[in-house]
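Structure provided below as structure tokens; questions to follow.
Removed from the display is one protein chain of the complex; every other protein chain stays in position.
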Amino acid sequence: MGVKKAITGAQAAAEAMRQINPDVVVAYPITPQTPIVEQFAEYVADGIVDTEMVPVESEHSAMSATVGAEAAGARAMSATSSQGLALMWEIVAATPGLRLPIVMSLVNRALSAPINIHCDHSDVMGVTTVGWIQIFSENAQEVYENLLLAIRVAEDPRVQLPAMVNQDGFITSHAVEPVEIFDDALVRKFVGVRSLDRALLDVEHPKSVGPLVLPDYYFEFKRAQEEAMSKVFEVYREVGTELSAITGKQYPFFETYRTDDAEAVVVVLNSAAGTAKAAVDAMRAQGKKVGMLKPILFRPFPYAEIRDALKDAPVIGVLDRSMDFGAYAPVYTEFRNALWELDKRPAMQSYIYGLGGRDIMTTEIEAVFEELLSGKVDPEHQRYIGLRG
Amino acid sequence: MSERKAWQELGLGVELPAATSLGYKTGGWRVLRPVWNASECTHCMICVGYCPDMAIPVRQTDEGVPGKGGRVFKGVVRLDSNLDYCKGCGICAHECPTKCISMIREEEAEQAACKL
Partner (left out) sequence: MPTLQEIALKTSGADARIVSGHRMCSGCSIGPLIKTVLAASDKPVIVLSATGCLEVVTTIYPFTAWNTPWMHVTFENAASVAAGVEAAYKALKRRGRIEGDVNILAVGGDGGTYDIGFQALSGALERRHKFMYLVYDNEGYMNTGNQRSGATPFGASTTTVPAGKVSFGKPQWRKNLVEIVAAHRIPYVGQAAVHNTLDLYKKAQKGFNADGPTVLAVLQPCTTNWSFDPALTMLYSKLAVETNFWPLYEVENGVVHINTKPSNRKPIEDFLKGQTRFRHLFKPGNEHVIAEMQTMIDDEWARLLKIEESGIQF
């Protein structure tokens, strides 16, 4: 099997990038993503990779240059957080339309204002509609494996869409964990080399990319893009199976933890899922039947599979680490959508937690379970965990 | 114009093969049409260089063609304006050093053609 290294989530991302050895990496620093590109820059400086690294002058230029490189024919990667994502939003929105399979690390950090450098999911939840594949990671091990998976899913001829691999800022990115790094040669073989058949640098077959498209054709282009998004499920499964042969792990769209006979289920993304598992175990030790579901593939959203997994849960509490001001929270919304079709719908409660890096404790999740089990839920009004006042 | 494609018929990405605009004849925009008097031309190439629509074709010739003053002009010579694309801007006529290009109204040219 692999070699265990004590590394942070950021370093794990850099390890994946080291093995991928992309043609181009474009970087602009922003807390808490910066250690990813700093670590990778060291690999470049020491000749461990021979990637062309471009230290640009803003995130908008970072994604622009990544797009230029990917369109030219290179395999290009980047990384950002929060304000950086917000600044590059224009280009992030253009990338799926151009069908460029860029893979980017997104280290989740709260959006200003107020300015806050700590973890929440307001950054990623602001870009769910534009067409990037979105994968979430509970810990450094998942970050590492998800990046390898993402390259293959994104570049698959049936897909050709960009992918962002999320991890919690500071909590995952800066905390040291044991991470199993698999054999370089095996991983390199799995990842392969990007085909040049769409390269702009193929001067023998000149083409024009990104023309103006008027109302007579724009709609059709977007429908074609949606079709590619719908193919992600089957490609994700296939690539996951292939990666399993190297890692011995499984790559489901979401992870279920002790949900089979659960009378209450909590839904939570990224690192707080780990906390939730501990809370589930503590409740189970008291004889209470509770479970947890952790979404991994968030876009495209696997509505049918989620519905199937939760159809027998009497009550579900969805923990969102961001808000959608004036509307139901994003993860809560997707789960309500998934469960709408059931004849007998579970009761649901929306919780907001962890904004701006506010910690969440196992005891707080246990309290959520108690509330869910008591049946005292109000699906139309979200509640706040750990809020003063 | 051909029928518009369904979404399934679009190629991958928002891309086009090169030079498809040759299928779009901008000559229909014209209000004025250039009339070139080859016998007064010195094949200086000023009009060719200035034409925004690449609508003045050229060819290479060793034997040359007769032009202004009965001289023979060799090397690269211009041909008649390509009316498929010429928009009738009049830059060629305005800039020609020998004034061998004049602009006439498109409808006059069409009427003259009808009379043939």
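Letters A and B name the chains as they come in the text, with residue numbers starting at 1 for each one.
Rule of thumb we're sticking to: a contact is a pair of C-beta atoms (placed from the backbone, for glycine too) under 8 Å apart; a residue touches a chain by one contact, two chains touch by 3 or more.
Keep in mind that this is a model prediction, so the values were computed, not measured.
> Pick out which of A:185, A:212, A:245 or A:285 touches the chain that's been left out of the picture.
A:212
> Out of A:38, A:52, A:238 or A:324, point to the residue that touches the absent chain in the complete complex.
Residue touching the chain left out of view: A:52.
> Considering the whole complex, not just the chains shown, which residues of chain A touch the missing one?
On the chain A side, contact with the omitted chain comes from 23-24, 26, 50-52, 54-58, 60-61, 64-74, 76, 90-91, 94, 98, 193, 196, 199-203, 206-214, 217.
> By the contact criterion defined above, which parts of chain B meet the unshown chain? Give residue numbers in ascending order.
14, 16-26, 29, 44-46, 48-58, 60, 75-76, 78, 82, 84-85, 87-91, 93-95, 103
Note that only the chains that are shown with their structure count from here on.
> Using Cα averages as centroids, what's the distance between chain A and chain B in whole Å?
Spacing between the chain centres: roughly 55 Å.
> Name, in rising order, each residue of chain A that touches chain B in their complex.
97-100, 160, 198, 205-211, 213, 216-217, 219-221, 223-224, 227
> Looking at the complex, which residues from chain B come into contact with chain A?
On the chain B side, the touching residues are 4-8, 10, 12-18.
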